[in-house]
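Data block below; observations after.
Removed: one protein chain of the complex. Kept in place: all other protein chains.
The first chain written gets the first letter, and so on, giving A, B and C; residue counts start at 1 in each chain.
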Amino acid sequence: MVNTSAVVMEKSELGNLIARLWAEGYTVVGPTLAQGAIVFDELRTADQLPIGWTDEQEPGSYRLKRRDDGAYFGYAVGPHSWKKYLFPARLTLFSIERTADSFAVHQGSTDVPRYAFLGVRSCDLHAIAVQDRTFLHGPYVDPHYERRRERAFIIAVQCGTAASTCFCASMNTGPRATQGFDLALTELPEAFVVEVGSERGGALLVGLNVRAANGEIEAAHQVTETTKRQMTRTLDTSDMPALLYENLDHARWDDVAGRCLSCTNCTMVCPTCFCHSVDEVPDLLGERSERVRQWDSCFNPELSHVAGGSTRPDIRARYRQWLTHKLASWIDQFGVSGCVGCGRCITWCPVGIDLTEEVAAIRGSDRA
Amino acid sequence: MSEGTRTIRIEALARVEGEGALTVHLREGRVEDVHFRIFEAPRFFEALLRGRDLTEVPDITARICGICPVAYQMSACHALEAALGMSLPSPLRALRRLLYCGEWIESHVLHIAFLHAPDFLRFESSIAMAQSSPELAEQVRSALQLKKAGNAIVNLIGGREIHPINVRVGGFYRIPRQDERAALAETLRAARDRAHALLRWVAAFELPAADHDYEFVALRHDDEYPMNEGRLVSNRGLDIAYAEFPNEFQEHQVPYSNALQCRRKGGGAYFVGPLARWNLNHDRLPPEAQQAAAESGLTWPCRNPYASIVVRAVEVLFAVDEAIRLLDTFEPPASAFIPFEPVAAEGVWITEAPRGILYHRYVIDTVGKISEAVIVPPTSQNQRQIEEDLIRFAPSVLDLPDDDAAWRCEQVVRNYDPCISCATHSLKLKVIGR
Amino acid sequence: MTSDPYCPHPAVLRSVEPETPGVATFGMEFQEPARAAAFHHRPGQFNMVYLPGVGEVAISIASAPGEGVGLRHTIRFVGRVTNALQSLRPGAVLGLRGPYGSAWPVEEARGRDVVLVAGGLGLAPLRPAVKALLAERAQYGRLWLLYGARQPSDRLYVAEYADWERAGLELLVTVDRADASWRGAVGIVPLLFRKLALDPSRTLVLTCGPEVMMRATVHEAIDRGVAASDVYVSLERNMQCAVGLCGHCQLGPEFLCMNGPVFPYERVARFLGKEHF
Partner (left out) sequence: MIAQPLTVLNTRRAPRPRLGVFKFASCDGCQLSLLDCEDELLAVADRVEIAFFREATRRPLEGSFDVSLVEGSVSAPEQEAEIRDVRARSRFLITLGACASHGGIQALRNFSRVDDALAIVYATPETISTLPSSRPASDYVHVDLELPGCPINKRQLLSVLAQMLSGGKPRIDQHALCLDCKRQNVVCVLVAHGSPCLGPVTSTGCGVLCPSYDRPCFSCFGPAPQPNTASLAERFQAIGLSADHIRRLFQMFYNQAPEFLEEARRHE
């Protein structure tokens, strides 16, 4: 249900909201058009949003299309996810400088931007919660993630449209965002319904032009109900993790290995994948080197390299690792599925491999 | 020392692009024979192009030469567009000129500071030069930064310095964004002083005296210093369209070289490159460049091949300013390229590579495949001229020890900045048709 | 703010003792005394050893807790980092962080018989367990060490065998390829099991070595009646963070760096045999 303390904000007020965030010291990031897609980048004004655009997604295909209205958020999710801000793709952790008889460690600047995320979908809120478990709630905490995460301001947007690749309903991660945000917007034809999820969310609204909601609350509720009904793709998660653990020798792994490019795209676009490598980057003078952390992927044969070869030397082993980790062992590790049903990995796989289909195939001939 | 027979041999020329050798046979104080031998292994580009799609030509021909890939892309695109009957709108034309400016700067500065200046100052290399004194180190460092500015243009407009990826038949893949262009313009403004300093530096070199009545050949454009278009002219009255090139020029195979030599039909050697451009287009340079040239002591006309190094520096200066002008006046086009449908046709074009005119001719079939390709690079054209210069020049080095004599001969060769990789891009398939 | 778990600390190389061709034991000590004092490890744990300009690798701690000053690591020169380590001389500074991972169940073993089974370099992480068991010899029943090396000259820590045996360890060594001087067993390590008079109900088995060797050992032990929960294995994968964040070392649900490297066999049994998993 929509939070009953919700208020209504005219669409034209969104620009003021953005300006307000900048004024409070936030770097506002959110959806915008670039390179033929809706990506995340810095937003200074509301008209940088992809107003009047939508995305058509199929396995292996993404196309921008004009909508016949002026909706601000009339699309599903694009190639980027918020992890690019919280868990940057490339980060110099620190540098090591050789000194006369030792070395000194120079931590990079701890002064990271305070991000305000505008337009976070329910699946992505869940994805952030999943990454929180990885980086913040284990025995070791990643300070780089922590620093970015604790300062982030989150403005969710309730989904008004589902792509053909979306399946959050199956994963119980959407389409309605119920927690994990500071503010949540539902876009109605004329205005936004704004739910307040935190104190600082409420504080931000002070001074903005909003009014109490009445009928709009039910209308907002209907938005996500409609979206839910639009969703065509499903993933049956019953008896995970056992289903995959018990089918590690299933013939389907060979089949998918014939199609999979092992190109890493699915893991890169996935909002929860966290694998990374740490590389040594020395300078020419041999005086300084950087420890650089970068996104890595279980599809990269190097990831499992040990002296004498790779632990997962073929595509079959790598795809199996990905799927079992995402849907099964993740549950053992973190108590939740590694998949939030955003569908990115389906759309952005260059050959359109669809994990829901792979699971269905394994399930269909389970233990066959 | 001037008695008997003597051979000055340079087995492998250093500080030129590619692999060439030089043999000067002397007898009784007379030059008997000069062979500028290019032994760089042939790479058959004209053959490789057959059967490829015309859209692939700019990417493939770029690989003829890593120093002037833009030149190949420019001549190839224009020749193919000519075949397809296309002409590009002015913003795309401007971007191409801008890209060429980048290559001129980068290639000229490389030649001036790295390949040629060490001859004038008697160093084995510019690195040795830089290591010899703080002043020269600063000079080299400054030249490197200037070269970097040229590369910054190629990098942005082309995608990378060597073998750019952003060039296509019909235009470009992507138009650089406003912020990228602004940053580039800043970089170039910061490089202007370095360009002036470079000119002053080389202008102070002591040039050996030489004066010869060459036939200079270059493009000439109605109102611009020539790069991508113009008519082909010479100081001996040549004035033709690109297509007439084969009527006036012919390539020959010489037994000692893997590259063909091009000569005037029924005539002899001719001279292409910066000095030719200067002599034929000096009036097309903007006033600032002309003034800087005058202050440097460069004469017009100039028939001393050693002055090529000064002309190159003038062209660098010009190209930096021209690039800034192009960036400042740039209006982004609606689309990065003009689409086309292939038709069976033939296209010919010539552009001004850093080293001189570069001729391309293509025959394409109805589905856009290349059925014939002919490429005549500047180094093939200068090759005979280089030999003739050596014949003229060699007697004056007779009294020097072998090593010094060899060095002086090399310097003569380097006046032309020969690019041997270019010259051996092919074993002439062209001859087949004859 | 949370401190950076990826951060190495300077340590001075104190000694380099060649063990066998291609393997040496490095003695090192944290440069900062406070860090040295705060460092407490348990047998079976490992450190991340960092070589500035080259990289960082996981290396077992080969010295027992409290064994002399500093830490010892026995390293085989196989690749980029380890080969570069090879050329270091005492006095060189490198980086260390740790200790990481789980340990051998030395405490749980009190009152029981223990069979340690090592293959090749697998003896390095077992060495601190040997030392710990022998340090309190009276607390345990029979102690066996079954050790397999490729050839006699590949055996590690040869100079210590006599002490160990004197202290009450029964040592059985086998080699794949014997030379003229070799009087001992020839063949794979798990076969040595057949020579033991085991009381499976009171026996714990700790094994470390190549994965195939460990699997054979486990089967041998289980076949002899040892409970799967009484067999411990130490596993290896590529590791870059050692703190369960980078994802390289996963085996099914396990992060080997954090939940391992030492596991009760039972816990990893269903994944260990899966090829390429």
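One rule holds in what follows: contacts are C-beta pairs under 8 Å (C-beta built on N, C-alpha and C of every residue); 3 or more make two chains touch, one makes a residue touch a chain.
This one's a predicted model, so the numbers in the text were calculated from it and none came from an experiment.
Engineer: In the intact complex, which of the depicted chains does the undisplayed chain touch?
Structural biologist: A, B, C
Engineer: Thinking of the whole complex, not just what is shown, which of B:Val31, B:Ile165 or B:Ile391 touches the missing chain?
Structural biologist: Among B:Val31, B:Ile165 or B:Ile391, only B:Ile165 touches the chain that is not shown.
Engineer: Kindly state which of the options B:Thr7, B:Ser87, B:Gln131 or B:Ser371 is in contact with the chain not pictured.
Structural biologist: B:Gln131
Engineer: Considering the complete complex, identify which of A:Pro79, A:Gly108, A:Gly138 or A:Gly202 is in touch with the unshown chain.
Structural biologist: Here the residue in touch with the unshown chain is A:Pro79.
Engineer: Looking at the full complex, which residue from A:Val269, A:Leu323 or A:Val359 touches the chain that isn't shown here?
Structural biologist: A:Val269
Engineer: Per the definition of touch given earlier, which of A:Asp249, A:Glu302 or A:Asp332 contacts the omitted chain?
Structural biologist: Reading the full complex, the residue touching the unseen chain is A:Glu302.
Engineer: Taking the full complex into account, what residues of subunit B touch the chain not shown?
Structural biologist: 12-19, 39-45, 47-48, 52-53, 56, 59-60, 63-67, 69, 110, 114-115, 118, 124-128, 130-131, 137, 140-141, 144-145, 147-148, 151, 159-163, 165-166, 168, 173-174, 253, 255-256, 258, 336, 407, 410, 419, 421, 427-429, 431-432
Engineer: What residue numbers in subunit C mark contact with the hidden partner chain?
Structural biologist: With respect to the unshown chain, the touching residues of subunit C are 51-55, 79-81, 83-84, 86-89, 91-94.
Engineer: Counting contacts across the full complex, list the positions on subunit A that touch the omitted chain.
Structural biologist: 34-37, 39, 60-64, 79-80, 84, 89-90, 98-99, 101-103, 258-265, 268-269, 280-286, 289, 294-297, 299-302, 314-315, 347-352
Definition applied: only the chains that are shown with their structure count from here on.
Engineer: Could you work out how far the Cα centre of subunit A sits from that of subunit B, in whole Å?
Structural biologist: 51
Engineer: Taking each chain's centre as its mean C-alpha position, how far apart are subunit B and subunit C in Å?
Structural biologist: Here subunit B and subunit C have centroids separated by 65 Å.
Engineer: Can you tell me which residues of subunit C touch two or more of the remaining chains?
Structural biologist: Not one residue of subunit C touches more than one other chain, so the list is empty.
Engineer: Would you tell me which residues of subunit A are touching subunit C in their complex?
Structural biologist: On the subunit A side, the touching residues are 93-94, 96, 98, 101-103, 105, 107, 110, 134-135, 138-144, 146-147, 241, 245, 248-249, 274-280, 282, 286, 289, 291, 293, 296, 298, 303-308, 311-314, 316-317, 320-321, 324-325, 329, 332-333.
Engineer: Once bound in the complex, which stretches of subunit C touch subunit A?
Structural biologist: 1-8, 10, 31, 52-56, 78-79, 82, 93, 95, 236-238, 240-241, 243-248, 250, 252-253, 255, 258, 270, 274-277
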